[in-house]
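A protein chain is absent from this complex, but the other protein chains hold their places.
Moving on, here comes chain A:
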């Protein structure tokens, strides 16, 4: 005899619930989370360091948590901005999960934090599947990675609420086709904003802080069509 039950459970339900609880808790105390995703080497840390400095200059209480498989190098770089920074070592885990993040925030995150930037593990596959309780999900790609990156990683780009193209000063030498990149982004995520940025030239300076503050103030954030069908 073999009994069958119709279980109908979302596999990531536990993470989704933990993310919802974390979002509610943080929002209640006035903290908005920004989740940054990209492949390794796209320039997440350099861009974030610039944005953290700008936030500090503008008097916005920001903090950053950065996740890597190993080394504290990124935390050292981000700490130069003068805002509270925490390094999380995932010991090989390729992504952050909501309960893991909540555990790291407990007892560390300053009470008055307005914007918390989470630099996810450099990976465009796994982190895409895990809601961290963020109010803004940002996906970055550098001009050297090719125009078809959004098509190769459609889940990551499809769920983005803001797309940043980094290292735009190298667009010429890298023969980056901006029109094609934008078209590929729109194919998987119609309506999402794409902004070019370069830490070297200052292009796009403040975009991350501006969009994060807008989300914190309750302005409408892009709702990707792919996110409107979470099972």
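Details
Just so it is clear, a contact is a pair of C-beta atoms (placed from the backbone, for glycine too) under 8 Å apart; a residue touches a chain by one contact, two chains touch by 3 or more; residues count from 1.
The definition used in the following text is that contacts and distances are computed from a predicted model.
In the listed set "Hydrogenase maturation factor HypA", "Potassium-transporting ATPase potassium-binding subunit", "ABC transporter permease subunit" or "Ion-translocating oxidoreductase complex subunit C", the entry agreeing with the UniProt name of the missing subunit chain is "Hydrogenase maturation factor HypA". Only one of A:82, A:103, A:190 or A:218 touches the chain withheld from this view, namely A:190. Checked against the full complex, the candidates A:46, A:60 or A:151 give a single residue touching the omitted chain, namely A:151.
Where chain A meets the chain that is not shown, the touching residues are 1-15, 93-95, 97, 125-126, 128-130, 150-152, 154-156, 158, 186-191, 225-226, 228-231.
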